[in-house]
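Quick one: the structure is below, and I'll ask about it shortly.
Every protein chain of the complex appears in place save one, which is left out.
And then chain A:
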(Lines give C-alpha, C1' and ligand atoms only; values in the text may rest on other atoms or scores of the structure.)
Protein backbone atom coordinates (compact mmCIF):
# COMPACT_ATOMS: atom_id res chain seq x y z
CA UNK A 1 0.00 0.00 0.00
CA UNK A 2 1.33 3.41 -0.88
CA UNK A 3 2.25 5.70 1.95
CA UNK A 4 0.76 9.12 1.96
CA UNK A 5 3.48 10.71 4.10
CA UNK A 6 7.02 9.81 4.95
CA UNK A 7 7.62 9.09 8.60
CA UNK A 8 9.61 12.31 8.92
CA UNK A 9 6.78 14.44 7.51
CA UNK A 10 4.23 12.61 9.63
CA UNK A 11 6.22 13.18 12.81
CA UNK A 12 6.68 16.84 11.91
CA UNK A 13 2.95 17.27 11.52
CA UNK A 14 2.20 15.44 14.75
CA UNK A 15 4.71 17.63 16.59
CA UNK A 16 2.96 20.64 15.12
CA UNK A 17 -0.31 19.34 16.57
CA UNK A 18 1.40 18.98 19.96
CA UNK A 19 2.68 22.56 19.87
CA UNK A 20 -0.69 23.83 18.69
CA UNK A 21 -2.50 22.02 21.51
CA UNK A 22 -0.03 23.41 24.05
CA UNK A 23 -0.83 26.88 22.74
CA UNK A 24 -4.52 26.03 22.78
CA UNK A 25 -4.26 25.29 26.50
CA UNK A 26 -3.16 28.88 27.03
CA UNK A 27 -5.71 30.15 24.54
CA UNK A 28 -8.39 28.69 26.83
CA UNK A 29 -7.59 31.52 29.27
CA UNK A 30 -8.81 34.40 27.04
CA UNK A 31 -11.55 32.15 25.62
CA UNK A 32 -12.81 31.61 29.16
CA UNK A 33 -12.90 35.35 29.83
CA UNK A 34 -14.66 36.06 26.55
CA UNK A 35 -17.26 33.36 27.23
CA UNK A 36 -17.86 34.66 30.74
CA UNK A 37 -18.34 38.16 29.37
CA UNK A 38 -20.52 37.03 26.49
CA UNK A 39 -22.85 34.99 28.64
CA UNK A 40 -22.66 37.23 31.68
CA UNK A 41 -21.58 34.34 33.86
CA UNK A 42 -19.00 34.31 36.60
CA UNK A 43 -20.47 37.47 38.21
CA UNK A 44 -18.15 39.76 36.27
CA UNK A 45 -19.82 43.15 36.02
CA UNK A 46 -20.44 45.05 32.81
CA UNK A 47 -18.34 47.92 31.51
CA UNK A 48 -19.23 51.62 31.50
CA UNK A 49 -22.89 52.55 31.26
CA UNK A 50 -23.93 53.09 27.64
CA UNK A 51 -27.68 53.62 27.79
CA UNK A 52 -29.70 56.71 28.57
CA UNK A 53 -29.47 58.07 32.07
CA UNK A 54 -33.23 58.26 32.45
CA UNK A 55 -34.30 56.97 35.79
CA UNK A 56 -37.01 54.35 35.81
CA UNK A 57 -39.14 55.78 38.60
CA UNK A 58 -41.64 52.93 38.51
CA UNK A 59 -39.22 50.15 39.43
CA UNK A 60 -37.28 49.35 42.57
CA UNK A 61 -34.40 46.93 42.93
CA UNK A 62 -32.82 45.88 46.21
CA UNK A 63 -29.04 45.78 46.11
CA UNK A 64 -27.40 43.90 48.96
CA UNK A 65 -23.73 44.34 49.85
CA UNK A 66 -21.44 41.64 51.13
CA UNK A 67 -17.83 41.88 52.21
CA UNK A 68 -15.68 38.83 52.84
CA UNK A 69 -12.05 38.48 53.79
CA UNK A 70 -10.12 35.80 51.97
CA UNK A 71 -8.23 33.27 54.08
CA UNK A 72 -5.49 34.94 56.12
CA UNK A 73 -6.71 38.53 55.58
CA UNK A 74 -6.92 40.42 58.89
CA UNK A 75 -8.42 43.78 57.88
CA UNK A 76 -11.79 44.85 59.11
CA UNK A 77 -13.80 45.33 55.97
CA UNK A 78 -17.48 45.98 55.39
CA UNK A 79 -20.15 48.21 53.82
CA UNK A 80 -21.73 51.12 55.68
CA UNK A 81 -25.21 49.87 54.86
CA UNK A 82 -26.31 46.29 54.35
CA UNK A 83 -28.51 47.12 51.39
CA UNK A 84 -29.92 49.95 49.29
CA UNK A 85 -33.16 50.12 47.40
CA UNK A 86 -32.35 51.75 44.06
CA UNK A 87 -34.11 52.75 40.86
CA UNK A 88 -32.73 51.49 37.56
CA UNK A 89 -30.89 54.20 35.66
CA UNK A 90 -30.04 56.23 38.75
CA UNK A 91 -26.51 56.69 40.05
CA UNK A 92 -26.08 55.39 43.57
CA UNK A 93 -23.26 55.47 46.06
CA UNK A 94 -22.33 53.17 48.93
CA UNK A 95 -19.32 53.46 51.20
CA UNK A 96 -17.17 50.54 52.28
CA UNK A 97 -14.88 50.84 55.28
CA UNK A 98 -11.51 49.16 55.61
CA UNK A 99 -9.26 49.19 58.66
CA UNK A 100 -5.76 47.81 59.02
CA UNK A 101 -5.40 46.64 62.64
CA UNK A 102 -1.81 45.41 62.26
CA UNK A 103 1.40 47.31 62.90
CA UNK A 104 2.57 46.91 59.30
CA UNK A 105 1.55 48.68 56.11
CA UNK A 106 -0.41 46.29 53.90
CA UNK A 107 -1.73 46.14 50.36
CA UNK A 108 -5.12 44.65 49.48
CA UNK A 109 -7.12 43.98 46.37
CA UNK A 110 -10.90 43.59 46.38
CA UNK A 111 -12.52 41.30 43.79
CA UNK A 112 -16.19 41.95 43.06
CA UNK A 113 -18.88 39.51 42.03
CA UNK A 114 -22.54 40.07 41.29
CA UNK A 115 -25.25 37.51 41.64
CA UNK A 116 -27.53 36.29 40.23
CA UNK A 117 -25.02 35.91 37.46
CA UNK A 118 -27.53 36.76 34.74
CA UNK A 119 -27.90 40.20 36.30
CA UNK A 120 -24.17 40.86 36.38
CA UNK A 121 -24.15 42.24 32.86
CA UNK A 122 -26.70 44.89 33.93
CA UNK A 123 -24.67 46.17 36.85
CA UNK A 124 -22.39 49.07 35.99
CA UNK A 125 -19.80 50.49 38.34
CA UNK A 126 -18.63 53.99 37.57
CA UNK A 127 -16.32 54.15 40.53
CA UNK A 128 -15.02 51.37 42.68
CA UNK A 129 -12.17 50.80 45.09
CA UNK A 130 -11.75 47.46 43.39
CA UNK A 131 -10.35 49.26 40.32
CA UNK A 132 -7.14 49.89 42.26
CA UNK A 133 -5.15 48.33 45.05
CA UNK A 134 -5.56 49.70 48.54
CA UNK A 135 -2.58 50.49 50.74
CA UNK A 136 -3.25 51.04 54.44
CA UNK A 137 -0.69 52.18 56.99
CA UNK A 138 -0.74 50.57 60.46
CA UNK A 139 -3.96 51.43 62.21
CA UNK A 140 -5.30 53.40 59.24
CA UNK A 141 -9.01 53.39 58.43
CA UNK A 142 -10.47 54.57 55.11
CA UNK A 143 -13.88 54.92 53.56
CA UNK A 144 -14.06 53.78 49.99
CA UNK A 145 -16.93 54.75 47.70
CA UNK A 146 -18.59 52.58 45.07
CA UNK A 147 -20.77 54.35 42.54
CA UNK A 148 -22.99 52.18 40.41
CA UNK A 149 -25.94 52.19 38.05
CA UNK A 150 -28.38 49.34 37.65
CA UNK A 151 -29.27 49.03 33.99
CA UNK A 152 -32.81 49.87 32.90
CA UNK A 153 -32.71 46.70 30.78
CA UNK A 154 -32.31 44.49 33.85
CA UNK A 155 -34.59 41.44 33.36
CA UNK A 156 -37.96 42.07 34.97
CA UNK A 157 -37.80 39.02 37.20
CA UNK A 158 -34.68 40.25 38.96
CA UNK A 159 -35.72 42.26 42.00
CA UNK A 160 -32.79 41.56 44.24
CA UNK A 161 -29.06 41.81 43.46
CA UNK A 162 -26.03 41.04 45.56
CA UNK A 163 -22.73 42.81 45.15
CA UNK A 164 -20.08 40.79 46.95
CA UNK A 165 -16.46 41.74 47.54
CA UNK A 166 -13.69 39.41 48.59
CA UNK A 167 -10.66 41.18 49.98
CA UNK A 168 -7.26 39.60 49.31
CA UNK A 169 -4.00 40.36 51.07
CA UNK A 170 -1.48 40.99 48.29
CA UNK A 171 1.24 42.56 50.44
CA UNK A 172 3.73 39.88 49.39
CA UNK A 173 3.04 40.55 45.74
CA UNK A 174 2.85 44.34 45.86
CA UNK A 175 4.87 45.65 48.82
CA UNK A 176 3.25 48.87 50.05
CA UNK A 177 5.22 52.10 49.70
CA UNK A 178 6.05 53.86 52.96
CA UNK A 179 3.97 57.01 52.39
CA UNK A 180 0.25 56.86 51.96
CA UNK A 181 -0.22 56.32 48.29
CA UNK A 182 -3.73 54.86 48.59
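Keep this in mind: contacts are C-beta pairs under 8 Å (C-beta built on N, C-alpha and C of every residue); 3 or more make two chains touch, one makes a residue touch a chain; residues count from 1.
By definition in this document, contacts and distances are computed from a predicted model.
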Name per UniProt, for the chain absent here [options: "Cytochrome c oxidase subunit 1", "Aldouronate transport system substrate-binding protein", "Alpha-D-ribose 1-methylphosphonate 5-phosphate C-P lyase" or "Carbohydrate ABC transporter membrane protein 1 (CUT1 family)"]: "Cytochrome c oxidase subunit 1"
Touch with the omitted chain, as defined above, among A:17, A:34 or A:81: A:17
Residues of chain A (touch criterion as defined above) contacting the omitted chain: 1, 3-7, 10-11, 14-15, 17-19, 21-26, 28-29, 32, 39, 41-42, 70, 109, 111, 117-118, 166, 168-170, 173
